[in-house]
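With one protein chain held back, the other chains of the complex are shown just where they sit.
Moving on to chain A:
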């Protein structure tokens, strides 16, 4: 016995251990298989020995060989033997081998049940540990059933090391033996709040896995998980919890809302990619589906601006979004569609949209769809429409919409197309005649701008282009139905007027044919019968027109009874074709000889507002023929801002006026000339810089003009380029839109050279008076540019409530001040005027006049001007030390505002110099591309700027104790830079 043991241990010394085996295999690369088969033989010998150490070594080697792909299933029993060793070292090897080699069909597994149970209850936690680890790999349904209770007990083991393993293995047990889930679950739930984080995370893992398989049973745990999610800092656990919520939210949509905040917090705070990814995953899956769609569409609209092609390929997807139940997503999708249309897909897109119109619920969205359809079709001057008959039928289809508020829009489109596309007039007229015939369908909604508005267009089109009507008599009859009297007044008026036009057409037809005069007389009788309804209308326009026409028809009837042919004369009433007029057509009209457009007819009115309004109302008269546009243009003295405002108003008018073809923005040139032969320039520079600035301005003007011309040239080229071989353009439009956009050669004169003999330039500088917070000194330089001596200059300003010119004592509030010098030709001189200002927060404009006598002609001349009191002029360059500056900013009394300037490509020091120069700031400190600046108002407000620049972008953060002043100063700074 002893000998045997000794022999065993001696043998053991010569045994190969694992390292030897590995080394051996590596040394026998050529005949590996052969070497290994000898090794396996050795191992078989070793396994026959009683020594557990030898057996364990053999099993360890077998495990290695198993990995190399050799079958070791024959040694299963030996593995169980090693597993059963009382020593941890061997047990560990045994369990490792088992976990690698055993599978469900290994029959020896059933022999292990008791051994495993024994190990699970071992006092040594590591014994229990290896048993659990091993079990996790080869647990069978039988083992699960037999050991479920033991493992469940271990879930409450005192050692967290065991608890976490037990918790994890429970999942495997649940899978193999589902009946164990119900009794074990309460304990599992308990483990979610285990004091040990390892156990907790294990429990989270298991429940996540379970919940993924059957989420609805775990909804009740949501509050607990929510608590864990907001309290846990362990990313591994967080990922699992978020994944769990991803599975739960589809069942409980309210969860989504609750999750938004913690998830966004995590997304913003975490640095772990995997956690971020999980959050985003969950967000995508459940929480923000609609938000994402919305953002996606928004992003697409951004891409559309730069890469239209790539977005166009997603057309179907975007069209799908129109079905979304969220209205804001649908609207976003509509916006995108607007930018996506091309000649090829316009019809298709509009067809889809029309389907949506039919389905759409809620008038707001339907109206939105309607306007979008019209916008899409009419954009860029109907650029994408290849078939206007199609468009007219779309418009007619749209009239079927009930309750829309955009009848007016449809009507104006109908008018526009019918007038400008000559080729389809016949078609349009036929469609309109049908509309008129079915007017009763549209009259349900008589509210303003309801769908009945289209009748306005229909009546007018049928009347104006009545020669295209197949059966003018029927249409005439339709227009004079008694029901018409229920329509809004302005539509009735059009009806009446166009009934007259139709009447003339009908007469023409009847008299031209060799028919008896009776028919013609009957037509007249129809009018005489029907018109009285309109004569009684409470609408003045309708009444007036109706009674006028009624009398006319009565007269015609009388003539007809005398067998006089009247048709020709009646037609003459409406002779002349109406043609579209380009916005610039005015310029083509030659000025009649002897007419001085620039001369004042009356003295200019004091305010320009009333005149503005006058224009507006004129623009609204749709049927006013061209004559109305022949009124003499009056150039009044207006400054740039005012002009810009008017331009906007005018553009808006033209956009609504079907007779105007929309102009491209560059094509309108504004004459900045003030009164014809005088020139007034107002600038606010430092006194010694006048000349330089004046030069600068002239150059700028010149450059502007050049730019303008260049643009025009470019435009021309584009137009030519359009007909190039682009695939888009291959589809030739079926009808051409009548576009009149070419211009008269521009003979705008350079502003400064338009000066004639007499001229005064005055330049003024407004400077605050530091000693008195309410005083501003305006120094005005008068320059005589003409050849005559100028004297008796008198300066006057209309005071406002806020700013008053200080006059000598005893002078009335409207008296002028005499300029204390005369001006010989070519001489300039400076005069100072003092103004008192109450509030310096707002910029101000004061109107003033300068009267003077030109000696040669001895006439009294008058020059109107405006004084701009900008907020900048209330600032005084005041030096400030950086520490005082810092203190000022720290004080917290200042309110902030900021400004961003794009595309500034001048050097930073130039920029600073500009701000200093134009806006009276001083630089406090400058570090690289960052500078702090300071200025003070005459009333002691501090204005601090922090100017930063990066790639042509300048950001200005400003602080001041008077926010209004600051805002205005910033606006002025912006203006300064937009001018350069």
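In the analysis below, a residue touches a chain if its C-beta (ideal position, glycine included) is under 8 Å from a C-beta of that chain, and two chains touch if they have at least 3 such contacts; residues count from 1.
Quick note on the criterion: contacts and distances are computed from a predicted model.
> Have a look at "AP complex subunit sigma", "Trafficking protein particle complex subunit 8", "Glucosidase 2 subunit beta" or "Transcription initiation factor TFIID subunit 10" and point out the UniProt protein name belonging to the hidden chain.
"AP complex subunit sigma"
> Out of A:191, A:243 or A:530, point to the residue that touches the absent chain in the complete complex.
Hidden-chain contact among the options goes to A:243.
> Among A:206, A:373 or A:520, which one is in touch with the chain left out?
If we include the chain that is not displayed, A:206 is the one touching it.
> With the full complex in mind, choose from A:74, A:277, A:555 or A:600 the residue touching the hidden chain.
A:277
> Considering the whole complex rather than only what is displayed, give the residues of chain A touching the chain that is not shown.
2, 5, 9, 18-19, 22, 50-53, 60, 63-64, 67-69, 71, 73, 87-89, 92-93, 96, 99-100, 103-105, 124, 126, 129-130, 132-133, 136-138, 140, 161, 164-165, 168-169, 171-172, 197-198, 201-202, 205-206, 209, 212, 234, 236-237, 239, 243, 272-274, 277-278, 281
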